[in-house]
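For reference, the structure discussed in these notes is given below.
Missing here is one protein chain; the remaining ones are kept as they sit in the complex.
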Amino acid sequence: MRTTTCLSLLVLAGSIALPAAAQKTTAEGIAEYRALLQDGNPAELFEAKGEDLWKQKRGPKAASMEKCDLGKGPGVVKGAFAELPRYFPDTGRVQDMESRLLTCMETLQGFDAAAIAKTPFGQGEQKNLEGLVAWISAESKGLPLNLPQSHASERRAYEVGKRLFFLRAGPHDFACATCHGADGKRIRLQDLPNLTKNPGAGEGFGAWPAYRVSSGELWGMQRRLNDCFRQQRFPYPGYASDVTVALAVYMGVNGKGGKTTAPAIKR
Amino acid sequence: MADPMRIRAQAAGDKTTVRILMAHEMETGQRKDAAGKTIPAWFIQEVTASLNGKTVLTADWGPAVSKNPFMQFTLKGAKAGDKIAVTWKDNRGDTRTDEATVS
């Protein structure tokens, strides 16, 4: 509420002082726009759905997700998001939140994980995943990112992710690093986070899943990465594929200590 | 049945800030789908809020209100424990009411 009062004073002051020099910079303007949106994030509507879905008996096995192990023990949701991706002994591989949800939806509820992975974003079970990732990430909100690197597979995933991050490919010879590999980069009016180290890595990685106002949709990290690949004119990565998990490990480990804001609100 | 709203009502002195998030597409009727057909308008037209059963706010909306609408207003003379109810009605005649307690 105080922000609005200060802003109305700023706005009134701005309208009295006519010269352009008196007005704030574009970056400040964008920051103000984002601040105004913080209170009342439609992602909360998805969180409510996700909590219901976690507890609801669904699928061919008519079971809930309440026994799903997200890395901190069966059913432990608080804090799990801040430690993903990580290695899981039962599947023998490093998994991110969405990959792990597929595992649980298949083993506990009897869904066909491969079919869900092929389902387009926003449809069918992919729509339900939006609610689940929103809620699960909300249960870690404000916690510092703390991805484990104790298992050899986790360390290897980091190294693979790093190479993928800097790999130039596609018809435009882009790499993730082209946009996110150094400080001070920008696309039009958007400042791009440097994902190779903090604070950019923590802020960038810790903000997804997020509600995107431009489409009014809740995007998980998988959808965010998928869209990055599309923008670089790369072939689409598979949903919850090793490539996406490796990149997530690279960013998340680089962001160690950064406080999560997911589910955030984005343009 | 439409998804529930999120209503937060916080009292500070004799002023209560009420913040509401509604789940609604708010389709303008200006967009076309992939086949080129116009997507019909579908949006909340009327919003009412009540305090302990008494109407305190009414508003008319058009399709230019953003998708998954947010609304904030300040109530006078409410206190912790009071009941706020918010109702919306859209152009299809669908309606939804949710309640919250002032904290």
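All chains are identified by letter, namely A and B, in their written order; residue positions are counted from 1 within each chain.
As a convention for this text, contacts are C-beta pairs under 8 Å (C-beta built on N, C-alpha and C of every residue); 3 or more make two chains touch, one makes a residue touch a chain.
Going forward, contacts and distances are computed from a predicted model.
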What does the UniProt entry say the missing chain is called, choosing from "Fe-S cluster assembly ATP-binding protein", "Sulfur-oxidizing protein SoxY", "Zinc-finger domain-containing protein" or "Sugar ABC transporter permease"? "Sulfur-oxidizing protein SoxY"
For the unseen chain, which displayed partners does it touch in the full complex? A, B
Sort through A:A117, A:L143 or A:V213 and give me the one touching the missing partner chain. A:V213
Touch list for chain B against the chain that is not drawn: 1, 4, 15, 28, 30, 45-46, 48, 50-51, 53-62, 64-67, 69-77, 85, 87, 95-99
Touching residues on chain A - with respect to the absent chain: 4, 7-8, 11-12, 14-15, 23-24, 26, 29-30, 32-34, 36-37, 52, 55-56, 187-190, 213-216, 231, 267
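Criterion: only the chains that are shown with their structure count from here on.
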Chain A and chain B have mean C-alpha positions lying a whole-number Å distance apart equal to 28
Interface with chain A, chain B side, in the complex: residues 3-4, 6, 17, 19, 21, 23, 25, 66-68, 70, 72
Sites on chain A touched by chain B in the complex: 1, 39-42, 44-45, 48-49, 213, 216
